[in-house]
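A single structure is presented below for examination.
What follows is subunit A.
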Amino acid sequence: MKIVKYAAAGSLAGAAFAPSGAALAAWELNMPVGVTELSRDIHGLHMLIFWICVLIAIAVFGMMIYSIVKFRHSQGAVPANFDHSTKAEIVWTIIPVAILVGMAIPAAATLVKIEDTRDSDMTVKVTGYQWKWQYEYLDQDVSFFSTLARDSDHARQLDSGVDPNSVENYLLEVDNPLVVPVGKKVRVLLTSHDVIHAWWVPAFGMKKDAIPGFVNELWFRADEPGIYRGQCAELCGRDHAFMPVVVNVLPQQEYDSWLAQQKGGEQAAPAAASAQTVENAAPATAAAAE
Partner candidate 1 sequence: MAHAHTHDAAHDHHDDHGPAKGIGRWLFATNHKDIGTMYMLFSLLMFFIGGAMALVIRAELFQPGMQLVDPMFFNQMTTMHALIMIFGAVMPAFVGLANWMIPLQVGAPDMALPRMNNFSFWILPFAFTMLLGTLFVPGGGPAGGWTMYPPLSQQLGDGFPMLIFAVHLMGASSIMGAINVIVTIMNMRAPGMSLLKMPIFVWTWLITAYLLIAVMPVLAGAVTMLLTDHYFGTTFFEAAGGGDPVMFQHIFWFFGHPEVYIMILPAFGIVSEIIPTFSRKPLFGYDAMVYATASIAFLSFIVWAHHMFTVGMPLAGQMFFMLATMLIAVPTGVKVFNWTATMFKGSISFEPPMLFAISFLFLFTIGGFSGLMLAIVPADFQYHDTYFVVAHFHYVLVPGAVFSLMAAAYYWLPKWTGHMYNMKLAKAHFWLSTIFVNVLFFPQHFLGLAGMPRRIPDYSTQFADWNMISSIGAFGFGLSQLLFAYIVFACIRGGEKATDKVWDSGRPHGLEWTLSSPPPYHSFETAPEVK
Partner candidate 2 sequence: MATEIRDPERKRGVQRTVLWLLLIAATFYFGFIAMAVMRAQ
């Protein structure tokens, strides 16, 4: 709770975050606040530590600058000859320890909250591929792939001649975004089909690796509907930069009708009826969605 207060007090002027998902302002300086409790806590921690560092910097750099200016040889400064002071050395060992303890306590509290994935309302399994994401809604029989949008993919080719500024959400748009309901605790299970990827949506505050053969988990609860964008954050080969993460957070009712439509689309797809494996069903879903 305390951390949230820091977040409010500490946000820099330029940190306003547009939850609509429109491109952030250029010349961005700071971490956006985000739309989940975790991301706000993290932002608060970030600002807390940032300001502590600023205070220490003012003290230390101030002392350095003072010494450099005041004790110039060219101004005839005469050097003293002391080479230690046990008192000073004890002081500047103990004070940092105290500051560190002050930082560690809120950090540990937030960490405990982050790791608590219990009591989730729904679970989505995310699988990383070179170079796309697969989303599976556990117990819903809905599953699809999410790849870079076509206009971005066209523009990002070497010497494509397309100005990236003319492409909406350049490199941050996909064909099929992950869709989740607002205000629900969503548990995300992460794994990978080939190499290590990392699933990251800055507005949710969380990033975790998708590792082949292992399952990681994270959770988020988005407070506001909107489209949130992120990217793969672990080098995964040639097109690492071109597998964005897009999450569409919908009000519950819209989400329900989207889910029903997805399930309907699956039954309607003729190919999917014979092939029940997820891998085979997914392209059909993707095709149906287009």
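What we mean here is this: a contact is a pair of C-beta atoms (placed from the backbone, for glycine too) under 8 Å apart; a residue touches a chain by one contact, two chains touch by 3 or more; residues count from 1.
For anyone wondering why these and not others, all candidates are chains of the complex that A comes from, given by their letters.
As the structure is a prediction and not an experimental result, all values here were calculated from the model.
Subunit A shares a touch in this complex with candidate 1, selected from 1 or 2.
Listed in rising order, the residues of subunit A touching candidate 1 in the complex are 23-32, 38-39, 41-42, 45-46, 49-50, 53, 56-57, 60-61, 63-64, 67-68, 71-74, 77-85, 88-89, 92-93, 96-97, 100, 103-104, 107-108, 110-112, 114-115, 155-160, 162-165, 169-172, 194-196, 198, 200, 202, 205-209, 211-214, 216-217, 230-242.
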